[in-house]
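Heads up, one of the protein chains got dropped from this complex, but the rest are sitting where they should.
Note that the chains take the letters A, B and C in the order they are written out, and that residue 1 is the start of every chain.
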């Protein structure tokens, strides 16, 4: 069932490790099948070097296991909430990678300080509000998804393919799980560069809207002219 | 004698090197056998690439060598003190890994700034008081253990599996030496993220107790729901 | 056509990846042929592990493709502007490498704080003025080149083989593309050291002109005595 997607999700999880974004079992990646609307996600707490494509868990959008003998990632309700709210996305990744997580812990959005950032995000990478004690105590993972959804309200999620959860860590998404992992790699680099730029010049300002838009739309939308298409 | 434990201790010491936590002979790891209450520990100052499982030294809880032709790690009295005070622990690791040691040198506890931290520690990673000149001059290594024991007074040591020794470096422990090394890897990452988060937002606050407890108890205790158990 | 230069450009692009200066398709390198004045440049957005020497694109100095079926790097007009203005240079590299880009994002020149720097640059690594909205909106890449050219006005470009584009990233050049990549590696290291030196001593001063000149001219010009020549 969903063999191709299962393999893509498996490979995406391994790529997080290879890129140095995940140690032990800190992260997870999932995809949703476009027709059946089934989620394929990493099992919870299984060491990456023992994981096989067949260990991926398949669930419905309510988080009920449809196939697989292992328990799904404990962050599944966050993934499910995002898939329900954002029908245009096909994959999600979540890491506790060092630099992006430092910004999440600092409860600060990552400002758009350079064209590297603007090539991927037309503005800051936003950070959620803190969850209330009630939201934490019941349905915590689903409420984490809800906080991200509130943050993105009124925006195209593919136009802002990542968010920081305050005090926690980043989530990334995209048309596919492969794209989500690609964004995870990029954001880790953006987070490192923004941190260093801020310590070099504490009064550094975000990029002008002209330069930000130039770079963003050089790669996105109908007037894009980067790459081979 | 204690072949299995000897191999586990040997492997744990090598894992510290593979994970980049130890250069040259800076660190050490040990285990205690549950029945005989014998300590298996790395020999002192032997290069890791020449070390063999048979080089591990076996001592009693008073630090007397029971088996082995090499001298045990000079930190043995610290390990022994912890095994005597904390009967629930089965292994100890000690490193001078960069980020955690920087916090120890700064004489600052590592605050719980994020869920990555709260997945392992339900609060700060504490730092000891400075030893007095008397404590340094006689029985220094045992007194280092005593300072850690005072710091943990009234707490379950498995609920706080690491401490920073002020001006020195971190110690880690757990049910097994493998667990202690796992914690060493995690704490190094937590130390790096906390350092960066503090420089991004100098007034960053510790995680709310609600979020901290949520993450800690998601992985620990009777209501845990992370992983495959 | 231009097989040797094509291979050198291909290898230079791969060297940027091997040296950790480029992830995904963030950078580019090119060379100009001394006689035909043709530019050999990386294609736009092609993954490095799929790229072959034959994928390099050959254009004239106006940026018109002379040979090659792929689109050239979108930064080609910047390269072309530099080749036109600086006839003495034979190669250009562009990266978004972490440390140098952090300085560009901070809109700060990299001061000459040590002899490592003075071995390569007889002064700061300068940073451009911000482009105006007009310059961004039309002929952006050519105007980026123009900003670098203005910055170097009246100087020998081989005496200052790099510049930071404000809010963007560094460009490097040299007698050959191999030299330009060498400079990219050096500047990344200089940027990291200057950042750390500034945080250790916020009032750190640039090197005295005596020490700066000593090191620069130990390696450059008629009185050089470094190396085997």
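The rule is short, and it goes like this: contacts are C-beta pairs under 8 Å (C-beta built on N, C-alpha and C of every residue); 3 or more make two chains touch, one makes a residue touch a chain.
As the structure is a computational prediction, the values presented were derived from the model and not from experiment.
S.K.: Name every shown chain in contact with the chain that has been left out of the document.
M.R.: Looking at the entire complex, the absent chain's contacts are B, C.
S.K.: Per the definition of touch given earlier, which of B:130, B:149 or B:210 contacts the omitted chain?
M.R.: Only one listed residue reaches the unshown chain, and that is B:130.
S.K.: Of the residues C:89, C:113, C:166 or C:180, which one touches the chain left out of the display?
M.R.: Checking the options C:89, C:113, C:166 or C:180, the one contacting the hidden chain is C:113.
S.K.: Touching the hidden chain in the complete assembly: which of B:79, B:168 or B:218 does that?
M.R.: That would be B:168, which touches the missing chain.
S.K.: Contacts of chain C with the missing chain: which residues?
M.R.: 113-116, 182, 185-186, 189, 192-194, 196-201, 204, 207-208, 210-211, 214, 218, 225-228
S.K.: Touching residues of chain B against the unshown chain: what are they?
M.R.: 23-26, 43-46, 70-71, 74, 96, 98-99, 101-108, 130-131, 133, 136-137, 140, 167-169, 195, 198-199
By our rule, only the chains that are shown with their structure count from here on.
S.K.: Taking all protein C-alpha atoms shown, work out their mean, then name the chain whose own C-alpha mean is nearest to it.
M.R.: So the chain sitting closest to the middle is A.
S.K.: So which chain is the furthest away from chain C, centre to centre on CA atoms?
M.R.: Result for max centroid distance from chain C is chain B.
S.K.: Measuring from the mean C-alpha position of chain B to the mean C-alpha position of chain C, what distance in angstrom results?
M.R.: About 46 Å, centre to centre.
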